[in-house]
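The complex appears here without one of its protein chains, the remainder shown in place.
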Amino acid sequence: MSDVTLTLRNLSTGFKMGGRVMNVVREVDLEVRKGEMLGLIGESGSGKTVTGMSILRLLPENAVTEADTLDFLGIDLLKLSTEQFREMRGTRLAMVFQDPVGAFNPAKKISWHLKQVFERAGTKSPAHAERAKNWRASAIKLLADVGIPHGANVMRQYPHQLSGGMLQRTLIALVLVFEPELIVADEPTTNLDNIVERQILRLFRDLQKRLDCAFLYVTHDMTIAAVLCDRIAVMYAGSIVEIGPTKQIFADPKHPYTQGLLASALALDTKTERLQEIPGELPSPGKLPPGCLFEPRCKFAKPECRAKEPAMVDVGGERHVRCVLYGHG
Amino acid sequence: MATLATLKGLGRELRHNRVALGGFAITSFVLVAIVIGPSFSPYDPTLMDFTAILQPPSWAHPFGTNSFGIDVLTRVLYGARNSFMISFAGVSLGAIVGTLIGMTSAYMGKLFDAVAMRLVDLLFAFPIFVLALMLMLILGFGVQNVIVAIALVYIPNFARMARNTTMVVKSEPYVQAAQVMGQPRLRIMVREILPNIAAPLFVQFTVGLAFAIIIEAGLSFIGLGVQPPTPSLGVMMADGKDYFHRGPWVLTLTGLALMFAILGLNLLGDGLRDLLDPRLRRRSAA
Partner (left out) sequence: MGFLWYLTIRIGGALATIAAGSFLIFLIMHLAPGDPALAVLGESATTETIAAYRAEHGLDEPVLVQFVIWAKMVLQGDLGKSIALAGKFPISDLLVTRLPNTIFIGLYGLVIALVISLIAGTAAALRQGKLVDTVATGVAVLGISMPDFWFSYVLILFFALSLDWFPSYGFTPPGESLIGAFHSGFLPALAIAAPMAGVFARILRASLVETARREYVTAARSYGFAAPFVFIHYVFRNAIIPFVTVLGLQVRYLLGGVVIIERVFGIAGMGSLIVDGAFARDYPVVQACALTFLAIVLSVNLIVDIVCALLDPRRTR
């Protein structure tokens, strides 16, 4: 299993709210392989972003993350101290954010951001030190790599002077300074308009081919997952309900929730996060239904669904589903 | 009636917010003390007792006595009652006029808005005591003028806040709907907008009341406000400063009582503000 970059076993993340912990992500098992792009799909509030942030330990102080395994290329991330973990961030684990405008320091020019990252890189290795010394030239080259031909101009600007697409490219460039081994992308195109979205998606596909790195691509949009991801994990109310190769999931969705997601994707309603094809609403973390979490909204619901939460069932072909329709695991 | 619902909701949440609860408790205590306190006092706030001049605090006189032998605590209760009423009247006047200006400004827009807001800005540029002082020159010293001075200080605050919140509420669907249905402007302003901007204004009122008490005390302290022998906390402190070396307790304890009352209002305002909208904290922290 040397091609696995990241392994999560039984990851749960919650937030301390007035004395008790409210779990938003529950018992998630995932692995992200080298060179692959894994799509993590779900409605807003399903816990997909929190999962990504948990991996990078970027959540606020009141967050509690627990896991049996959180392994990154043989490193037990759970055992790292805050300082050791910080050393990993940016260099080996990186994140691309949803709102490119909000991800930049509004008081500093683009060049400042690049310079800081290059300078930090410079302290890591002699090769990086060389690049850090000529950080301006390196930055311009890097910007060109992510599709910004006039990098020198862009660097002179403040974040608010640039378009969302330009900022997202720049943000990706910042992440690429170190060539990290795992990139978590949290809905990186949601805030962009359609044409720019397509350009950025193309950039991600290029990157995936060019870099030898693992991607965890968080999105609510099935169509994006379809064009971008090798495998898809569908998340519902903090749990993974189905996981498998993209082609097979699209050809034959097993979980009723996945079926609903696909139906709404086919309705071409790509920008809204609400799912007309599935009645009802996502349960809030404080009021989870007994048994299967999707049961209240499921058209195949049976009395046994309410008894206990179904386990993941291996349905063959690297596919797993959490639904009693496919056995009890 | 949305206001009532909001206030009721606030009341319910109040119990879970320790700051607001503390402020509410102190404010209630102060209000009860100044309303019924004086009738429990064995002393008369105006009766001079030359056998008990400038006595330091004791069991008989917890706050001591002043240069006329009058029990300071009794006078503080009477004085605080006046200070409270003056401040309340002043802030109320400022709130009513300011809100009216702000709402009209936001609603009429264009020239009215531009002119009104420039005037408000102008008022905002005067140091508060300078404003009050010039007012005193026209109207003379005394209670009514302190009220007007306080109102003048608060008109800009309320006008700006009412304008900003009205701007937000104005674009809400239900207000737009009322407009489309051809309801008269005044009716929309009173029925639809006012209830929805009342909550932040209420918070501003609480905090404003706290600072208004300080303004009243300050004006009366330098002799521009309430005139003796009418007791007010400022007047009493001004009196106490004259024999501060011999009887420091008159000024210090009166001020301490004043601080306690203001603390209650400030805590209440803080708590309410947190309950209403954490984002509000920065905008109106002044």
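All chains are identified by letter, namely A and B, in their written order; residue positions are counted from 1 within each chain.
One rule holds for everything that comes next: a contact is a pair of C-beta atoms (placed from the backbone, for glycine too) under 8 Å apart; a residue touches a chain by one contact, two chains touch by 3 or more.
Because the structure is a prediction, the values reported are computed rather than measured.
Undergrad: Sort through B:Pro62, B:Gly142, B:Pro195 or B:Gly223 and give me the one touching the missing partner chain.
TA: Only one of B:Pro62, B:Gly142, B:Pro195 or B:Gly223 touches the chain omitted from view, namely B:Gly223.
Undergrad: Identify the residue among A:Ala94, A:Ala132, A:Ile200 or A:Leu262 that touches the chain left out of the display.
TA: Reading the full complex, the residue touching the unseen chain is A:Ala94.
Undergrad: Tell me which residue among A:Gly102, A:Pro149, A:Pro279 or A:Gly327 touches the hidden chain in the full complex.
TA: The single option touching the absent chain is A:Gly102.
Undergrad: Determine and list the subunit B residues touching the chain excluded from the picture.
TA: Touching the chain left out of view, subunit B contributes residues 118, 121-122, 124-130, 133-138, 210, 214-215, 217-218, 221-224, 237, 241, 244-245, 248, 251-252, 255, 258-259, 262-263, 266-267, 270, 279, 281-282, 285-286.
Undergrad: Name every residue on subunit A in touch with the hidden partner chain.
TA: These residues touch the chain not displayed: 53, 56, 58, 60, 86-91, 94-95, 97-99, 102-109, 116-117, 120, 158, 160-161, 171, 174.
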